[in-house]
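Before anything else, here's the structure in question.
Of the protein chains in this complex, one is absent; all others appear in place.
For reference, chains read A and B in written order, and residue numbers begin at 1 within each chain.
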Amino acid sequence: MATYAEMQQIFDDIRGDFRYDHELNGCLNCGICTATCPSAQFYDYSPREIVQLLWTENVEQIYDAMQEKIWACAQCMTCAARCPFKNSPGGLVAIMREVAIKHEMQSAKDVLRPFGRVMLKLITTGNQLSPDMIQPDHFPDWGPNIQKVEGDLRILRKAIPVKTLQTVETAWEVSLKTSVEMYTIWEMTGVLKSLELMDENLFDVIEDFIDEKREDYEEWLEEQEEDDD
Amino acid sequence: MSDQTPGNHNQSAAGAGAGTMKPGFHNTDGQGVAGHGSFFQATDLSREDAIKATDWVRKHVDRRTIDLGDRMDDIREHMYELEKDGQIIIHRIGDQHEPATVKTLFGWEKKIPTKQLWHHKSCGQCGNIPGYPTSLLWFMNKFGFVPGKDYLDETDQTSCTAWNYHGSGIGNVESLAAVFLRNFHQSYVSGKQHGHELGHFFPLVHCGTSFGNYKEIRKYLVESAELREKVTKILGKLGRLVDGKLVIPEEIIHYSEWVHVMRDRIASELQTIDVSNIRTTAHVACHYYKMVHEDAIYDPDVLGGNRTAIITSTAKALGAQVIDYSTWYDCCGFGFRHIISEREFTRSFTMDRKIRVVREEANADVLLANDTGCVTTMDKNQWIGKAHEQNFQVPIMAEVQFAALACGADPFKIVQLQWHASPCEDLVEKMGISWDEAKKNFQAYLKEVEAGNIEYLYNPELAYGGKA
Partner (left out) sequence: MSQDTVLVVGAGPSGLTAAANVAAAGYKAVMVEKEDVLGGAPIISGYAKLVPSGEWAKDAIGRMVTRVEDDANVTIHKEARVAKLEGEAGNFTATLSNGDTVNAGAVVLATGFTHFDSINKPEWGFGTFEDVLTTTQMEQMVTAGKIACPSDGRVPERVCILLCVGSRDRQIGREWCSKICCTVSANLAMEIKELSPETDVFIYYMDIRTYGLYEDKFYWKSQEEFKTKFVKARIAEVTASGDGRLLVKGEDTLVKRPIVIPFDIVVHAIGMDPNADNPEISQVFGVGLEKHGFIERAEHYTNTCGTTRKGIYSCGAAYGPETIDDSIAQGAAAAGRAIGDLHALVQKAS
């Protein structure tokens, strides 16, 4: 359990985000956000409650909501489209999730563990998802007929008449230079840092991968120079 | 059309005729939009009373025309100011992009470029529903577009990374903004490699979440000098500035907007199959019309302008029936992280709030969508329903795939329906296309692929910056 000061700090970090005033103007407590929220139908989750807690600066309950509730939001942003005050409860949840990660909350770690595979793919390749991830053994509940034509994934992908899509490990072919540029973005914006806070093992794997890719790129550049000479 | 002013109860018995809409009453004559429409049937009010009751709407005050002054901000105006101020470069839509003009929610105008497009792909579509991009490129070829001149598909792009952000909270506005600007800078300069001017290719965003995210990020970039300063450093380091400035596109364009403005040409120039017997339903992506929703397309001739025109407009142009259903506004249940780690939610929501309703209420032949997560969610979660006594299925695909089928595209080679789990074969058969034959042909083609004889929609060299 966090101390009051820690909880206050968490709230201050949420409030300190430059989007905060943009997305929270007050609250009429009309419930339109919860009315239209898919998650509210399924979980003990209410965007109105999140807004109300933030607006009334209830730091203890905010901390409590960050344990589980904020992860129920489906981020569809219907709430933001409906709110007569033009708040964005979904946007506030996004800020709260960032702050949960920044504070290394155990709840965030637990919730994000199954997300590791996507994260690995995204951070290393710049794609969120790839054909080899959407396979029956990964999603048994999607059924045995996930595809209508049996065959080698590699060949099936080659039968897509678009060059960039004939890949298996990425959704499309991303050039090496592009990937390397993206790693710089991850580093300069603190994304790798927050990944390290969340999952050290995953971070290590990703770092090795990035180093390798950078070396590949350097080599490639040298080759280019040699070719030019 | 004064006789169809909303609220103006039809004053003649004709109002109850063909094409007349009643909640729950789904016509099948292909006239009008089944289940929708500003059609009001005869009431118990006398003619005089009925006219009197709705008299006040003689002067139609529409939010799509009302002057909202400075109370409803149009971010583009601030963007033009920043450009004038020398702070940014706007990637403009020019005559060479042959733009079509549409109206958005508040009646503002939005230019949709129809040519010289830079395909900004969707990782979920490419990875999982490749029929989206292939159908789109196929259409462009059908219109005689020259790859490398009229469109470009290349390897120098990453996904928007917003799926990850919305799912995990890893990432931040800065990283999202830098990714956005990096990709769109590449779009801006990409023409150079192919012998064109800067800004030749305008980005066409395939993914709904990318579309919503980029618009939100653009808003923050225009509003926050601090954010601009931070990302300028990053983009500078990447060599992704032009004259030391950030490049921001004039409009963010979603592929379904391109389909929307091309729908009449698609129907009149390319359509080969009559689809008037097909009962379609629409699911428009939340991130298309709910995020930065003032930018979504509304058309008074589609659903009375009461709902976003996207998807419905295309189905209607093709002559298909469009059936309303009670959970039209609901999200699909994707949830970004939910599809991966809260599967029970995603499955239950999509089956109960979407598939069941379009099956039982609308008796639909197909549910058309315009985004990545929606198709994946609604398509892949039907099988498990059987285990939960949810014995209903509906084919799921993008409107551009449906349109391609209607224009004679191969269900496998082009529309790539082999990647779908929902019963798309039922729809294909109902459209008069032989699924078995197409499948046989495709399996024969796979042998060719294995032997290295691969067909392409464009010269593969173009993907790497090579010449056409």
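A few remarks follow.
Quick note on the criterion: a contact is a pair of C-beta atoms (placed from the backbone, for glycine too) under 8 Å apart; a residue touches a chain by one contact, two chains touch by 3 or more.
Every value quoted in this text rests on a predicted model; they were computed, and no experiment measured them.
In the complete complex, the residue from B:306, B:434 or B:459 that touches the missing chain is B:306. Across the entire complex, the residue among B:223, B:361 or B:426 in touch with the chain not shown is B:361. In the complete assembly, the contact with the undisplayed chain comes from B:329, out of B:329, B:392, B:445 or B:464. Hidden from this view is one chain, which touches chain A at 25, 28-37, 40-41, 46, 48-49, 78, 81-86.
The missing chain lies against chain B, touching residues 6-7, 9, 21-25, 35-41, 43-46, 49, 52-57, 59-64, 66-69, 71-72, 303-307, 324-329, 360-361.
To be clear about the criterion, only the chains that are shown with their structure count from here on.
The distance from the centre of chain A to the centre of chain B, with each centre set as the mean of the Cα atoms, comes to 23 Å.
Chain B makes touch with chain A in their complex at residues 121-128, 130, 133-134, 137, 153-159, 161, 163-175, 178-179, 182, 186, 212, 220, 223-224, 226-227, 233-234, 237-238, 240, 286-287, 289-291, 293, 329-331, 333-338, 340-343, 345, 347-349, 353, 380-381, 383-384, 412-414, 416-421, 424-425, 439, 442-443, 445-446, 449-450, 454-458, 460, 462-464.
Here chain A touches chain B in the complex through residues 18-19, 22, 36, 38-39, 41-43, 71-72, 74-78, 80-81, 94, 97-98, 100-101, 108, 111-112, 114-115, 118-119, 122, 126-131, 133-134, 139, 141-143, 145-149, 151, 155-156, 158-166, 170-175, 177-179, 181-182, 184-186, 188-191, 194-195, 198, going by the rule given at the top.
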